[in-house]
Every structure is written in structure tokens, then in C-alpha cells.
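Next up is a structure, given as C-alpha cells.
Removed: one protein chain of the complex. Kept in place: all other protein chains.
So, subunit A:
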Amino acid sequence: MNEYDLWQVVLTEIEPQISKANFVTWFKNTYISSKKDGVVSVAVPNAFSREWLENKYTKPIMRSLRNTSRDIREIRYIIENKKPTIITAQNQTVEKRDIEETQLQFEELQIDSVTNLNPKYSFDNFVVGSSNELAHAAAISITKKPGALYNPLFIYGGVGLGKTHLLQAIGNTFAQTRKKVLYITSERFTSEFITSISNQTIDSFKNKYRNKDVLIIDDIQFIAGKEQTQEEFFHTFNTLHETNKQIILSSDRTPRSIPTLEERLRSRFEGGMLVDIGYPNYEMRVAILKTKVKSKNIFLSEEVINYIANNIQKNVRELEGALNLVIASSKLNNNETNLEQAKKILSHITSKPNKPISYKKIFKTVSDFYEIEEKSLLGKNRKREIVLPRQIAMFLMRSELKASYPFIGERFGGKDHTTVMYACAKIEKEVNTNHNLEQEIGLIKQQIYSD
């Protein structure tokens, strides 16, 4: 007989012995929380119930417990409430409608304080297209078989493409099945780790991460260079991995391109599944805009949507920003925005001339990206870690600045123009065959043009 049935037997036996009012008051929301070694823990909703059951009903409860299960020796009462069902994003939006969208809220409070998840991210509002369908499929499949298929799942891609959305959607799906989920950025992991060292609460820190069913760490690349944090994370990773707990990581680049990441972590990150999220194509941008428009319950004409999708090509976040601008102005003027107005509103974003970039910017971005000093980039060091970034920098100067080979050679401390030609040809060839390199160069370009 299981605990639930056992308690039902007790309740049926006690009910006729006492008044209905007493029964309803004192036995409502009680259940057996655990049964072990002859000790039954009865969960009661509050301290009054505990006091009352302990003093008035322990005898009859004990009697009927022992009728069914002779080995019971002791009853303990604990105060415990069954957790209410998890609030999904849908429930919340219903409530939100009442005050419309006008009164702004502290967004931070939407975040669940136990899991750190924001319920607004779900698979339902994630737009799938060719650039992210693999990542999406992998995410869906691990929610069905956590820990078994791809562990860890490593999702990488540029900023504003939906990594966090996907990560949180996985987390929210698990949270609804009452799995112990924790979502955290690697920065917060690091700072909590540091705090726990200084407060000498390292054990509770370890416990917090190691007793989870699903651990999600966003922007794992920031762990690079922090040796002790990496060490701690390594052990956490192993503990979870050995017990088949699901780990999900995200980064703006592949594990191989995260500099100063310990080799043992790198190999573990690559041991599960690596998937990338790329830039959305035109059709996908239209689909994203349409979903957003629908979720905001407003109307926007097809041509305006197409115009935005055509002119904002960078990432999803900027796409959303442009959409919000258009919506805000249509609300302000109380009319539907037509194409002409949309063009005007977005003119300062779309017509922004490409800021000329300098070769210095390229030096800085490349050396930052690979975490090497600018000096060595321009020097004569022939180590592989230096040579490749140097060749990439040359390649970028050629492709982005249209600089001449001799000019580039000069900037690199008077190198011969044939050296530069060799480097550019080499990178160009490799970009076509090596997907990782292509991604890296894409990211560097994005950073060069970002501000």
C-alpha cells in the first residue's frame, strides 16, 4: 500500500469519529510526507494543525495506521504545503491584460527566485528557421530525455540570436515537470563562488549546484581565465554528468575558440552535442516580426513588416527594437502606421552610414578576441596561437578595408607583401572548408562593426 492510500484509509476511519467541522478544518491538506523505519511523517498545513493533531488525534491516527501497517511506531508532524502548480507564461498574461500594458512593472520580479527562469521564454514563442532548427530540435529532444541523449548540450552563436531564449525555454519546460532546474549566467556563477569563499559557505554553494536535475549556464565563455572557478565548475560538471543530470551551456563561440579555457573543460564541452544558431534569413525575420506583433495584440500591415525585415538585418534584438519603435509611434498617434511613416521612424536606424573603420580597430578587436596582446600580433612571434590571429587580421584588412598588400605589410612591422598575400589566400581558402573559422571571423566582424 502506498503512502497516499494509507492516508486515505486513516481519513476514512477518522471521519465518522469526529464532527464534520473538525474533520474539514484539521485534516484538509494533510498527507503522508514520508514513511521510513516505522516513522510516519504527516504533513500539515500550519502550526495550529500540528498542535491539534498531536494533542487530540494522535491516538486514533496511530490506531488506524497500525491496523494496516503493523511496523509503525511513531508519528511525526511536519509543516509542509504542496507546492502550487507552476505559473506559466500564459496564466500571467491573462492577469496582465487587466492593467493592459500601460503600467510598467519591475521585470526582475518576473524571474523565478528558485530557478532564475523568466516564464516569458517558451518554445511556443520561439521562431524556428533554417538558422536555428538544429539547435531547436536538439533542445526539444533533451526535454524529452534529459541526461540521456546529448550531455552537455552546447549552443553557440552571436549576440541577440536567441540563445538565452532557447536555454530558458528548455528550463521552463523542465520546471513544469517539477524537475530541479537552475539557470545562471557564468558571471553570476563566478561571483557566487567568490562570495562563498569569502563567507566560508562553500559547502552550501556546492550543494546548490550539485543537487540539480538540470543545470543551465549561459555565456560560459566568461569563465575563461578564471582558474579557480573553472576548477570548481569542472567538479560540478563531473558530479552532474556522472549521475546523468542534464547540463546545457551557451557561448558566443565554440569551446575551441574560447581562449584560456582549460583543456579538460574544453574536451568535456565538446563531448555532448555542439549546435550553432546563425543569423536569421529574410523569411525568418518576417516570421519573427509576425509572432511579436501577434503577441502584442496589435495590427501592422504586411508591407511595414516586410520593410522592417528587409532593412534590419543584424540580429533579432535589433529587429525587435525597430518593431517597438514603430508600434510606439502608432500608439502615440492613435492610427495604423503606413509604410511612409515607418520609413521615417526607422530612417535614423536604417540610413546610418557605415562608420568607416580603421585598421587599429581591427588590431584591437582581433587581439581582444583571441586574448593576445596587440604587440605580439604585430611582432615576429611565430607561435601558432599568434600566427593565426595575425593572418586573420591581415585577411580582414584586405577584405574589409580593401587595403593594398604592401600597406598591410607595412602596418605589421614591415612584412613583405607576399607574406600578406599568402596569409589572405590561406584564410580565404580555410574559411570555405572550416566552419569554426567562418563563425569566428563572423563574430570578429560583428564586433568590429558593432559600435
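The rule is simple: a residue touches a chain if its C-beta (ideal position, glycine included) is under 8 Å from a C-beta of that chain, and two chains touch if they have at least 3 such contacts; residues count from 1.
Throughout what follows, contacts and distances are computed from a predicted model.
Going by UniProt, what is the name of the one chain that was not included in the view, given "Periplasmic nitrate reductase subunit NapG", "ABC transporter permease subunit", "Beta sliding clamp" or "Peptide/nickel transport system ATP-binding protein"?
"Beta sliding clamp"
Using the definition of touch stated at the top, determine which of A:1, A:24, A:137 or A:339 touches the missing chain.
Checking each option in A:1, A:24, A:137 or A:339, the one touching the absent chain turns out to be A:24.
Of A:1, A:39 or A:79, which residue touches the hidden chain?
Of these options, the touching residue for the absent chain is A:79.
Give the residue, chosen from A:2, A:102 or A:433, that touches the chain omitted from the document.
Checking the options A:2, A:102 or A:433, the one contacting the hidden chain is A:102.
Which listed residue, A:49, A:221 or A:236, touches the chain dropped from view?
If we include the chain that is not displayed, A:49 is the one touching it.
By the contact definition given up top, give the residues of subunit A that touch the hidden chain.
These residues of subunit A touch the chain that is not shown: 19, 21-22, 24-25, 46-52, 55-56, 79, 81, 84, 87, 91-92, 95, 99-106, 108-111, 113-114, 328, 332.
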